[in-house]
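After this line comes subunit A, so read on.
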Amino acid sequence: SQANAAAKCVKGDRKAPYTIGWANIYSVPTWMKQTQGTIEAEVEALKKQGLVDKLVVTDAQGDANVQIQQIQSMIDSNVDAIILIAGSSTAPARVIADACAKGIAIINFDSLVDTDQVTAKVNTDSSQWGDQAAKFLIDAIGGKGKILILNGPAGVSVSDDRRKGADAELKAHPDVKILAETNTPYNVAPAQEAVTSLLFANPEIDGILSLGGALSAGAVLALDKQGRDQVPITGENARQFLELWKEKGLKSWATMQPNWLGAFATYTAVQALEGKDVPAFVKIPLPVIDNSNIDQYLARAKDFPADGYIYSPYDEELFKKLLAQK
Partner candidate 1 sequence: MSIIPSARADGALYWQVQARRNIGVRSLFLVVLAFLIAYAVLFPGLFTVSGFAKFTQSWFPLALVAMAQAILMLTGGISLAIGATVSLGAVIAATTMAGPLGVPGGAAAVALAGLGIGAATGFIVVRLRLPAIVVTLAGSFIIGGAALLVLPRPGGAVPAWLSDLLAGDTPAAFVLLMAIVLLWKLYLATPLGLSLYAAGENPVGAYRSGVPVDAARVAAYAISGLLSTGAGLFVAAQTGSGDPVIGNAFTLNSIAAAVLGGIGFLGGQGTMRGALAGSLLLSLMISVMFFLGFTPVAQYVAQGLIIIGAVAIPQFRKVQQ
Partner candidate 2 sequence: MTTAPLLAARGVSKAFFGNPVLRDVSIALQPGRVHALLGENGAGKSTLINLLSGALRPDSGTIEVDGRAVARMTPALARQAGIAVVQQELSLTASLSIAENIGIGAYPKRFGLVDYKELAARAKAACKLVGLDEPLSTPVGNLSLGRRQMVEIAKALYRRPRVLILDEPTSSLSATETKILTDLLGRLRGEGVAILYISHRLNEVMALCQHVTVLKDGTRTADRSLEGTDATGLVRLMVGRDPGDLFPKWQPSASPGAAISVRGFSAGLMHDVELDIRTGEVLGIGGLVGQGQEDLLLGLYGAIPARTASATVNGVSGLPGNVPKANALGLAYVPADRKREGLHLIHPIITNMMLPAFARLPSLKLRSRKAEGEKGRGLAAQLSIKGDLQRPAQALSGGNQQKVALAKWMPHDPLVLLLNDPTRGVDVETKREIYLMLRAFAAAGKAVVLLSSDTPELVHLCDRVAVVREGRVVRMLERAALSEEAIVSAAMGAERRKVAA
């Protein structure tokens, strides 16, 4: 990129304080609510610096088509930046391109869109997630055994990417036998139900490759309720899972999709509007939770909702460092 080039989409004709549009796909789930919390906190901080004027929030109620319409409305009302969790990895691509053409800074995080017409994308690496999880599990069961794989909903990029990421490791270990796979929403109850049925169908299970935190909690509960021994399991920073991990003394590993991605996206948007160059893709390193640091996480549990996610701490220094990486 050129020396003083602004970030993509940004034309330099917008002046602080900025109006930020937060195009949420569905604001009801707790993860979203926590994310919204980090965004609001960041906006407050930026307001104090005179950089942000107001935050406009939309909720597409889970409907990718409505999200398109709401982004269109944001364009129509000429917001300065849009931060976005996409309801579909393809659907908003065209409306985002329109926004980009209008000089609106677009920061896409968490669920990404297949288009490069954005200022920046911010995310952990889903396929790395799957890869690391598989590595841990295969290691934990000694390189061979029978496992279950728990996936998020079918037809959604994130769950598909995580699963694909695990493929290489699994292929490399032919002694690891996949007994069964499931696709459920990222929720405890459906995972628990599915795993219970699988437990009865499969008397021997050596490990569970779970690619979502609530799924792991459901699996642990299922094993517990059916009086089966816990097995090595991968997971995520869902508070319920971490508490179960400690309580049952699990052999486990977890990573996270930090809620502060929202705050970071907001920060990045303002930086881009302020004329700073930002990387087209900011890869957030996957934080790892294991037996060495789980207590630090659980020590902060009280600050997080019971059905929420215990995310790692963050501050502006972290954001600066992340933006500086090339």
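Note that in this section contacts are C-beta pairs under 8 Å (C-beta built on N, C-alpha and C of every residue); 3 or more make two chains touch, one makes a residue touch a chain; residues count from 1.
Inclusion criterion for the candidates: all candidates are chains of the complex that A comes from, given by their letters.
These figures come from a predicted structure and were not determined experimentally.
Touch between subunit A and the candidates 1 or 2 in this complex is found for 1 only. Taken together, the subunit A residues at the contact with candidate 1 in this complex read 24, 27, 56-59, 61-66, 68-70, 72-74, 76-77, 88-94, 114, 153-157, 160.
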